[in-house]
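Note that one protein chain is taken out, while the other chains of the complex remain in position.
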Amino acid sequence: MKQQTETIGWTREEMAQRLAQDIPNGSYVNLGIGIPELVARFVPEGRTFIYHTENGLLGMGPSPAEGAGDPELINAGKRHVTANLGAAYFHHADSFAMIRGGHLDLSVLGAMQIAQNGDLANWSTGKADAIPAVGGAMDLVAGVKQVFVITQHCTKAGEPKLVEACSYPLTGQGVVDRIYSDLAVIDVTPDGFRVVALCPGVDFETVQERTGAPLLPAQK
Amino acid sequence: MKQQTETIGWTREEMAQRLAQDIPNGSYVNLGIGIPELVARFVPEGRTFIYHTENGLLGMGPSPAEGAGDPELINAGKRHVTANLGAAYFHHADSFAMIRGGHLDLSVLGAMQIAQNGDLANWSTGKADAIPAVGGAMDLVAGVKQVFVITQHCTKAGEPKLVEACSYPLTGQGVVDRIYSDLAVIDVTPDGFRVVALCPGVDFETVQERTGAPLLPAQK
Amino acid sequence: MRMIDKRVPSAAEAVADIADGSSIMVGGFGEAGSPIELIHALIDQGASDLTIISNNAGSGEVGLAALFKERRVSKVICSFPKTLNSTVFPELYREGFTELELVPQGTLAERIRAGGAGVPAFYTPTAVGTPLAEGKELRVLNGREYLLEFGLRADYTLIKGLIADTHGNVLYNKTARNFAPIMATAADVTIVQAAQVAEPGAIDPETVVTPGIFVDRVVEVAKPAHESELIAAGVCYP
Partner (left out) sequence: MRMIDKRVPSAAEAVADIADGSSIMVGGFGEAGSPIELIHALIDQGASDLTIISNNAGSGEVGLAALFKERRVSKVICSFPKTLNSTVFPELYREGFTELELVPQGTLAERIRAGGAGVPAFYTPTAVGTPLAEGKELRVLNGREYLLEFGLRADYTLIKGLIADTHGNVLYNKTARNFAPIMATAADVTIVQAAQVAEPGAIDPETVVTPGIFVDRVVEVAKPAHESELIAAGVCYP
């Protein structure tokens, strides 16, 4: 299984690029840590997205040149970033007022599990010896207008991440709108997972095999 | 009665000056509309008070010269004011966070009635045809550390304002700490009204006559 | 090529889609911060049966008071509807044409802030034991009584800034700031009139008061009128 997932499907960059194509011009977007951060590299021609980082910056720009970083200008992943023209700094309560108040158009997050009803688990394995850490994920899924998940379709061990019900502790209930995996783009609908697009060279049956819940085919 | 109240007792300016003497250096103070505004004229030598106006200014300064006012720099009474060095502007939610959160040291308010348990009525006669208007008075009495009332001891009709129980709609329950009237300075204590100081030339019995609840004499 | 540009050419176009029955937050404390040109455009536009959320109910017969006088406002949510030179609202209130929801000023501010921040309800000590507590849930927390108050939102917000940029970042002037920054967060559509509309970068990111995410439309009104000056000049709008 592991070998297969390496040889078929989109790369992480292709997943990010595919997702970026679905973001309308002028959107206010929060990108989670990890694969979601790659989305910022693929802004389609003719569009501008305004990036929000929950530690108090709207209008976040790309990473600075190596060595040019300011330890007091960082993103939620604690990496050095820059501020674009038209940016604004604000405090944490105002930042999460933007999130909780529904002002952001899109949150892009990673996932450990996504259930067919849109439940998301992405913060804890629930293991007894794990140090629990949640950050802003629960606020993002509760407040942002749309939640896109970008993730490998299966875990490194080959287990499906798209499941009937999450076994890990939840981040939020019924919060995921769409999933961008290495194999497909899949909507969470009232009827369950529905394939929107397949990666070229990957067929529906292959995706279904690697998914822990029934898949509906793309609508005509 | 009316004639008497005009010929004995402190003037409004003297009442304000007496109150100002009881404000410690460095206090953050909100002055209500009317007689309370006079307090700002009598800052004792060697002290600085920082005035808050609930429409978004801390460090409010005196009125500008006639004709030099800015219609966008006003106080809660909608009069032109100035901003001192070290002032700050902020929005209404932040302004009332200061009030409700207990950050102001003193609120000086006018009154229609004060009950012996500290209840205050100062916003409405409760008459059916009155246009109700409350402003920030209920927030001030609920949140500011100390509430001083500055008022004539009796109404223009000679009715006592210090009463056993308010007949007008309340602004807050048990909120008044001290009253500065033209006749006396009176504390609201768990045992009721207690005279702290009498206006020179006014005796205890005279004040009691004009008060609608029992007065306790000053403590030794 | 400018890909985000929230400018609208005129106040008339900025308010063109406001429908009958809309709820509208209007910035200002007295005349400071009152977006008079947007209000006048709304009067010209004709929408009626409006719910207005604003600290006051206007003065004279210009701005907010003129909107009331034109009988466009069926309900007002405010803390202090009586002001110097305020004659229009009292008549409509006594007549029963305009309903009044009276809210303590700090509770009004906090309800608006909550509405914009995704907080549906909160407890506050303000107004406990007063007539304004009637019908409200009372709850004892840590030995003190509090009232439950609900977040407040509107269809539109109309506010006045000093400088805005095309992304919708706004700076205000002195105490004209008052309710504007919180109202900007609590409406589906926030419309700003600003004396100057600049390119992104004109406002230092450290000093932005209203970040552009809260603003939908920006219109330049280079020399905004002041209510007191219009009243002194005897103006009655329209």
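As written, the chains take the letters A, B and C, and residue 1 is the first residue of each chain.
Assume a residue touches a chain if its C-beta (ideal position, glycine included) is under 8 Å from a C-beta of that chain, and two chains touch if they have at least 3 such contacts.
Given the structure is predicted, the values throughout are model-derived calculations rather than measurements.
Enquirer: When the whole complex is taken into account, which chains on show are touched by the absent chain?
Expert: Result: the unshown chain touches A, B, C.
Enquirer: Just to verify: which one of C:L171, C:A186 or C:V219 makes contact with the chain not shown?
Expert: Of all options in C:L171, C:A186 or C:V219, contact with the hidden chain holds for C:L171.
Enquirer: With the missing chain put back, one of B:R100, B:R178 or B:R210 would touch it. Which one?
Expert: B:R100
Enquirer: Out of A:V147, A:L170 or A:V207, point to the residue that touches the absent chain in the complete complex.
Expert: Of the listed residues, the one touching the omitted chain is A:L170.
Enquirer: Touching the hidden chain in the complete assembly: which of A:P44, A:P62 or A:G135 does that?
Expert: Going through A:P44, A:P62 or A:G135 one by one, A:G135 is the residue touching the chain not shown.
Enquirer: In the complete complex, the non-displayed chain touches which residues of subunit C?
Expert: 110, 114, 117-125, 141-142, 144, 146, 150, 171-172, 174, 206-207
Enquirer: Mind listing the subunit B residues that contact the chain we can't see here?
Expert: Within subunit B, the residues that touch the unshown chain are 25-26, 28, 46-48, 50, 52, 57-59, 83-90, 93-94, 96-104, 142-143.
Enquirer: At which residues does subunit A meet the chain that is not included here?
Expert: Counting over the whole complex, subunit A touches the hidden chain at residues 53-57, 70-75, 78, 83, 89-93, 95-96, 99-100, 119, 124, 126, 129, 131-139, 142-143, 169-173.
The working rule: only the chains that are shown with their structure count from here on.
Enquirer: Quick check of your reading of the touch definition: is the inter-chain graph here a line, ring, star, complete or other?
Expert: Graph shape, chains as nodes and touching pairs as edges: a line.
Enquirer: Relative to subunit C, which chain has the most distant C-alpha mean position?
Expert: Centroid comparison gives A as the farthest chain from subunit C.
Enquirer: Going by C-alpha centres, which chain is most central here?
Expert: If we average C-alpha coordinates per chain, C lands closest to the whole-structure average.
Enquirer: Let me have the rounded angstrom distance from the C-alpha centre of subunit A over to the C-alpha centre of subunit C, please.
Expert: 36
Enquirer: Please compute the C-alpha centroid of subunit B, do the same for subunit C, then give the distance between them in whole Å.
Expert: About 29 Å, centre to centre.
Enquirer: Provide the list of subunit A residues touching at least two other chains, using ranges where the numbers run on.
Expert: As it turns out, subunit A has no residue touching two or more other chains.
Enquirer: Quick one: which residues in subunit C touch 2 or more of the other chains?
Expert: 113
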